[in-house]
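Every protein chain of the complex appears in place save one, which is left out.
Up next is chain A:
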Amino acid sequence: MDLIQNIFSSFVALVPVTLAQSLILAFVVLGIMIPFRTLNFPDLTSEGAFPLGGCVCGVLLAGGASPLTAIAVAVIAGFLAGCCTAFIHLRFRIHTLLAGILMMTMLYSINLRIMGKSNLSVFGSPSVFDWAPYLQPGFPASKIVIAGLIGAAVFILLNMFFKTEKGTAIRAVGANSDMAEAQGINVWVATIGGVGLASAFSATSGALMVQSQGFADVNMGLGILINGLAALMIGEAIVGKQTVLRQLAAPFVGAVVYYQLVSFCLAAGMPPPDLKLATGLFVLAMLALPSLKRSRGSAPARETIRE
């Protein structure tokens, strides 16, 4: 009984910190969802775009730039990285996953070049989290409010965007690119813009993370993709993905639930080194589920991340 109480109390103590972290990382999950689901462009760029955003933001903060400027430049850098991945795929007909790996690998060097060293402390620099009204800067509450507000704004804007004429066209490119082209949609522009937008969100996440934790590290993206995928799948299992609204809500809900789950596992005594294995097995199980179901004879589900 004591043990359970112990686990529970240490988990509860971590809930606010974890919530703040998950709201920041929700943007990476969004940056993974858009290419995978909306554009049918399985993409790994986020693993490089996330630290890219972090490194750009870190260097600018260290140089005395305002936190908003730092985030804005990080967003642009992320956007360009995503554009490059999409361009590599479209122009040279390289598989999207390979194009993503290429970009991610090259970005590692670029990130090192940007920072000049492998990590950079920006502790004490101003951050967007200082601007939460009535709240003490530096505490989880201010991070939850600020990250939550940005998240809500992005969610609402994207939901509106995907229902506009342009947004519908971008979704059509993911649904059936030949058909989209035959309906007069420029597939190149839509794909490059869409993947760019997704990477911009990943970079936003990295920039917010650096402002939240007070340091930037070139290795901060390590494993972010598999975490994001796991979060996305949890989110889709909870809210579904049949409509634009649900598909957009999935990354946010998934990120919050996933990181609380991780925190619970750690509180329950799971050794941190095993975390990636556990996450990997979880993603594998989620991907394998449809094919296991199929062999039992129920309706086959098409899974775009497979194959």
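Assume contacts are C-beta pairs under 8 Å (C-beta built on N, C-alpha and C of every residue); 3 or more make two chains touch, one makes a residue touch a chain; residues count from 1.
In this section, contacts and distances are computed from a predicted model.
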Choices "Putative membrane protein", "Na(+)/H(+) antiporter subunit C", "Sarcosine oxidase subunit gamma" or "ABC transport system ATP-binding protein" - which one is the UniProt name of the chain not shown: "ABC transport system ATP-binding protein"
Full-complex contact with the absent chain, from A:A169, A:L222, A:I238 or A:L289: A:A169
Given A:L44, A:L61, A:A180 or A:A216, the one touching the chain that is not displayed: A:A180
Missing-chain contacts mapped onto chain A: 160-161, 163-169, 171-172, 175-176, 178-187, 242
